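Here the complex is missing a single protein chain, while all its other protein chains stay put.
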Amino acid sequence: MKEEASLLAQVREKLQGLKGPQFWKSLDELADNEEFRTYLKEEYPYGAAEFDKPVDRRDFLKLMGASLLLSGLAGCKPQPLEKIVPYVKAVEDIVPGKPLFYATSYLFNGSAIGLLVESHLGRPTKVEGNPEHPESLGATNLFAQASVLSLYDPDRSKAVLNAGRVSTWSRFVTQLAEDLESQKAAQGTGVRVLSGPLTSPTLLAQAKEFLALYPKAKWVEYDPVFRDYERAGSELAFGEVVDPVYSFDKADIVVSLDADFLFSLPGSICYAKQFISRRSLPGDGMNRLYALESTPTLTGAAADHVMRSSASDVLRFAAALAGKTGVTIPSDNTPLTPKETEWLNAVAKDLNANRGKCLVVAGRDQTPAVHALAHAMNKALGNAGTTVKYISPVEERASRHIQALKELSAELASGKVELLITLDVNPVYNAPADLEFEKHYLKAPRRVHYGLFVDETALMAHWHVPGTHYLEHFSDARAFDGTASMVQPLIKPLYAGKSPHEFASALLGKKDESGEDIVINYWKKIWGESDFTTKWRRALHAGFVQGTVSAPKNVSAKSGFNPQEIAYPAAAQGLELIIRPDPSVWDGSFANNSWLQELPKFLTTLTWDNAAIISPKLAEKEGLKQDDVVELKAGAGVVEASIYVLPGQPDESVTVHLGYGRTAGGELAKDRGFNAYRLRTSKEPSFLSGLRLRKTGKTNRLASTQNHHSMENRDLIRKGTLEEYSKDPEFAVVEHHTPYKGDPSMYPQYPYEGYAWGMVINLNACIGCNACVVACQSENNVPTVGKKEVLNSREMHWIRIDRYFSGDLDNPEKDHQPVLCMHCEKAPCEPVCPVGATTHSDEGLNEMTYNRCVGTKYCSNNCPYKVRRFNFFEYADKNVETLKMQRNPDVTVRARGVMEKCTFCVQRINSARIEAKKADRRIKDGDVVTACQSACPTQAIVFGDINDPESAVAKLKKLPLNYGLLTELNTVPRVSYLAKVKNPNPELVPNTGVPSHGH
Amino acid sequence: MATKHIKKSQKETDESILGGDHTYGSVNEKISSIVLTKEFKPVWLFGFAVALTLFLVLQISVGRLFTHYIGIWGINVPVGWGFDIINFVWWIGIGHAGTLISAILLLFKQQWRTSINRFAEAMTLFAVACAALFPILHLGRPEKFYWLFPYPSTFGVWPQFRSPLEWDVFAVSTYATVSALFWYVGLVPDLAALRDRTKHQGLKVLYGVLCLGWRGSARHWFRYETAYLLLAGLGTPLVLSVHSIIGLDFATSIVPGWHATIFPPYFVAGAIFAGFAMVITLAVPLRKIYHLEDFITMKHLDNMAKVMLATGMLVGYGYAMEAFMAFYSGNNYEIAMMKNRLIGHFAPFYWALIVCNLLAPQILWSKKARGNLVILYIVAMFVNVGMWLERYIIIVTSLARDFIPSSWHDYAPTIWDWGIFLGTFGLFFTLFFLFIRFVPMISVFEMQELVHKKKHGH
Amino acid sequence: MTHDEEEKLYGLMAEFDTPEALVQAAERCRKEGYKKMDGFSPFPVHGLPEALGLPRNKVPLVTLCMAILGALGGFFLQYWVNVIDYPLNVGGRPYNSWPAFIPVTYECTILFASFGAVFGMFTMNGLPKPYHPVFNVERFALMTNDRFFICIEAGDSLFELTRTRRLLESLKPHGVYEVPS
Partner (left out) sequence: MPQIFHRSANTIAKVSIFGTVFFLAGLGWYGATIVRSPWTTRVGHALDQPVPFSHQHHVEGLGIDCRYCHTSVEDSSFAGIPPTQTCMNCHSVMWNKAPMLEPVRESFRTEEPIQWVRVHDLPDFVYFDHSIHVAKGVACITCHGPVNEMPLTWRQNTLRMEWCLQCHKAPEKQIGPKDKVFDVHWKKPANFEETHKEVISEAKLGKITNCSICHR
């Protein structure tokens, strides 16, 4: 508990005291200035530090002492005195040592994810899903999990800047007032505001108010990961813009047209849950997924049949499919190959056989025509209203971002714009290259930037105003289904930032209106004054406003299209470039988050870099191998990228991820990978043909955490088809897995009465979305180590997601397997520890006592699952004060030289046990939820007491699919897996359908 | 008839293990003078300088390790042990020849041990000193090494005696202590000899103190011989146990490539193999530089070569069994591991090892080769390298490719790994050079005994 | 030779060139009935202990006792730690997993036994003893080189300077010396 009460106060006081973007001081510095400065130099940038650095004098002497065999006396000095600092006035409902949970919402890609955020004495430390919220349903995604780290990011901008100089909010406001005043006359002809998607009702209202004040001004929305094509598509199909809301739980057959609905759509968390709910336990109700994809995605990995295709050809497939499901389409003069046709026929047959119980989903990055066809098919198949409904767009203005940005930069070029205000967007970095936004931006005589970081745009702006993190301000937003969700602060702004609403109200010329009031006032307008407080409190408590789900709109899609509406692309020539948001830093806005940077991107397991992803065939053809640096020339620009060879990538296309090649916006963000926006054009932002690829002869080592992709015929992941399962439900536990019946040990069994903690991981449910990895990292203070260390396989994640490719190398099956400490009852790691630092609790936990560990690494060597992690250096950042504030006080921050590993979140077990003991009862099933379990959108992880026959975990362990990893070693793991069962179409070639021939 | 024959052969060996025409006095003269002379041989000075330099490298590397933490090494997860443990096992192994010569050969009444046992024992001590560094250095928190010893701590917890590493703690410290005792006990009468020989008053006092006032009393000799014999009797099982336990470090684990019942005996054989190679490496130059051809005769080298050949074959058998069991077991992981060594990307190391340890010694079948110092020396060098490679193969290749392919990763030593490895040579030779200069490197009284026996042929 | 000189005498010492001579001398003296005497040689001379009639020495016994002590101590330490003082579940092994305790027990046995042998030997030999009357004899310095001595102590009941000297001289020694105490 030490210092906690004080820490916040002290830190904030320091922050207040600070002027300018330099480091604010920390307690250590007050303690020892010199040492601290050298530390800053070496330790910074945190998370990716050069760990190979000297220890301070004290440790050095201690170590020398040790080497001089004097260390026995180390214990012979008095313990240093520490201060303990209470509050001055007790804070309501804060009990020191007890965390509190507050409901709030996190905006991802313009849509709100409901959260419950854990707070220790006023420090938000951990994010959990809000079970009541429609887009969360209790789960989260990796971005939400990592968002709490961004709050404490020491690189966040800390002061108002005027031409790079430190200034003040009031000076800025006066300046802004003048500028706007001069625009009044012209009704704001020269004023442009550029913001992200306006899904916050309050902000939208403020925007409208602003436009009312300046009728000739424009408020432009731009998100580099936009939904323009969807909108154009629905306009094409319905004549108006609507957002589709899917119900995967109602669909028996799902066809994805290059759509990654399990991960990257608004609502994906909910969709994943719905989709998996139909296949987590194999049986009659099991659904089937056909995925057509232009680059490997999680959705493809989860599919029963995958067809690789170039992105441009997806339209051809879509049309052909539509034709077979009763939509009239213009004829295509380049017919599909027989194999493709065979695949399509099977799909079409399945769809037609399940009218009203199937679903066709088009991908965000696909052309309007594909979306239109998808809508048409869903109508033709009678899915509209059952598996998919349509609502008026969540982004009320439903503007076309690219188009708008294009106009804006044109206006900039022509000098029409006199005052450009960018609100929480970074166009200089992430505008498509052909717009040359960077160049035109400078033409605006007044440039104002608002945001969390001093990013590329901020550096070129006259004014920069620091923004607030969503855990620092009041706001509101709408979820994918329209639900109005509440955003409330858990902590006062760390760096004296302004909330977007406060900034907006400054635009409206209102002096210092508090963000809270602005939001409250908006809702007062909606609800009226009568018992507003109760409504407001209820909304804040729930995290969203009950009954604000948008009503389904009664729209009907066209049943046919003419050649003007659907123009088939010319047969692709040369290579195709696929541009997608990065799986972990997305559009680049998370580039300074060390958790996400070090998170192994699914399928590639890359960290700290992006790459040009190509197929083994192409690699062979071009004589390329992993780490080779190539020059990519496409559309507007040229970049140099390192090659990553990924089985399953279509042979004629190269996939690149956005979000890298930053030049500003934080020490971690800078100078990593390459900037894929340089290849993006406003005409073809998601994929374009005619990519030219040239070998440079250079190489750049990519840090991927898994370099071996084959399972080597070891039955680590056991899987079968629904057919096999119905023939032999126990196919996963065939004889050779347990060669020896009975107990092969010469020793008697250790009796486990009372609680016996265990876990089941359902491989049918796991989609490999990485949410658990980040959740574990934030719950257990798992440090990041930086690229150099990852290259030497020293990453620290307590839970990792292994992925293996099997079958056809060109179009393999991709399987995920989360691996964490198995808490073996006969743990091989324990008997080999010479100091007894790792032992077994009588509840079956494999315990790691860090403070006893001397670091022989023997336990890790002897762990067949290799889940133990070693602190080769002082990985935990002990210097950056804000990062200390993020840490979970219930978990030890490990020092250098000790081993660590998954603890089954023992801190949660212990608090549950204590509460139960105080109430003289047993711990109930569900009282203990591990961090990975609670984050999982598909409930693939189930934890509990296996001695309690009624517990969920015990029931799952009884299933025939249940098997243990490497049980032949007689480790008796407490973690077991449910074998994977796929549901392929018997009429198609089993597994992943026909191998692609490429074009 | 038979007895006669035995007597005859006995005689032969006696002659051939002590050349020249030596008296009690001349033996003493010859050996003590090396210690008591004032002048330093240039060769010695040069060697000592080199050794000191390498020793400095060790100090720097260790300093770096303590200030920058263990991450400066190349180890990682999965390969948690690298040069540290390789060197540990290698050095400990080398030590074994010393104890073997002084203890086992004594029990077997092999008189040819006499002239080489003293410096072989010294070699043991210094090799163990080098080896003993690593159990401490390889810790993530070396300053906490004393937690490995059972002492009443304020935590109220104790070491975990099921761990082979804990066994090591006892084995190695016992081994070091007993070897030191053995060595010192053997030294006492010779120190007395030096005491009586030197003219320098200071040295007289020094040796006088060190020899505990030894006066060659019959009563003393009586107990002395018993004790010495007992020590030999204890040292023999000890030396076998020590490397068996080192072998158990690996055998008790479940790592494919470690989990092999054959390890203890095969490690012991390997140790003796490596040890004799090192003794030859040291003996050949020594007898040249200090003109000890009379004491360290070709017969000695021939015998050692034979032992080397024999143990080499044992080790070879070990390799064969390892491979055979791997495939015979039908165990997926074991087979994969073996394939990795035979034809996988660790093959170069493995075959280099086979060449060094199995093929190279075969030349020793020929008497000529055994009689040729150059060849003998080269073979010994091969074996030194080969035995190091063997530990590299066992430790690194097994860890780098174990059960779950997702966590496979290779190992590359850093400059600091090398620094510490080379540094230990510095430590070893620094001590060794001091030893040959300031301590009689051949047991005087035992040589005198030998002279006596030679005289009376019994 | 006066009475008090005799008092200050430690014994009479005779020097020989060969171990054989020493052994014969020792046998002769024993026959004469001398008890308090000792032989000195650069290396252990076989037959000498018998010639001097030395009793069996106790070094093996001490060693054995220490060995047993070590074995019991070693095992009990582990047993006490793992079963009595702080029983912990280590990898599901029983508290008293005695097979795993054998190596340490074994090493302890050998360590203690060795201590027994070495320190037992030194103690029984009464070493260290830097000062000893025999060193008073000038030529004794050659003992460690190639000389062999026998010394009959004045303390012996039969000791009588002239007679004893005569006896020793009759053994054709290289010389006979008085050993002042």
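Lettered A, B and C in written order, each chain numbered from 1.
Keep in mind that, in the parts below, a residue touches a chain if its C-beta (ideal position, glycine included) is under 8 Å from a C-beta of that chain, and two chains touch if they have at least 3 such contacts.
Since this is a predicted model, take the numbers as computed values, not measurements.
Taking every chain of the complex into account, the absent chain touches A, B, C. Only one of A:847, A:877 or A:945 touches the chain withheld from this view, namely A:847.
Check A:439, A:692 or A:917 against the missing chain and you find that the one touching it is A:917. Residues 152-157, 195-196, 204-205, 208, 212-213 are the ones on chain B that touch the missing chain. One chain of the complex is left out; on chain C, the residues touching it are 86-89, 128-131, 135-141. For chain A, the list of residues touching the undisplayed chain reads 1-2, 5-6, 9, 72-73, 75-79, 81-90, 95-98, 839, 841-843, 845, 847, 849-852, 890-893, 903, 906-907, 910, 914, 917-918.
The rule is simple: only the chains that are shown with their structure count from here on.
The geometric centre of chain A is 81 Å away from that of chain C, both derived from CA atoms. A separation of 57 Å divides the Cα centre of chain A from that of chain B.
Multi-chain contact residues, meaning those touching two or more other chains, occur in chain B at positions 157-160, 162, 164, 166.
Looking at chain C, one finds that residues 88, 90-91, 93, 97, 100 touch two or more other chains.
Interface of chain B with chain A (complex): residues 62, 66-72, 74-78, 80-81, 138-148, 154-155, 157-160, 162-166, 169, 252-255, 332-333, 336, 399, 402-409.
Every residue of chain A that touches chain C in the complex is listed here, in rising order: 745, 747-750, 824-831, 833, 836, 839-842, 972. Listed in rising order, the residues of chain B touching chain C in the complex are 23-25, 28, 150, 156-162, 164, 166-167, 170-171, 174, 177-178, 181-182, 185, 189, 192-193, 195-197, 208-209, 212-227, 230-231, 234-235, 237-238, 241, 245, 248, 444-446, 448-449, 452.
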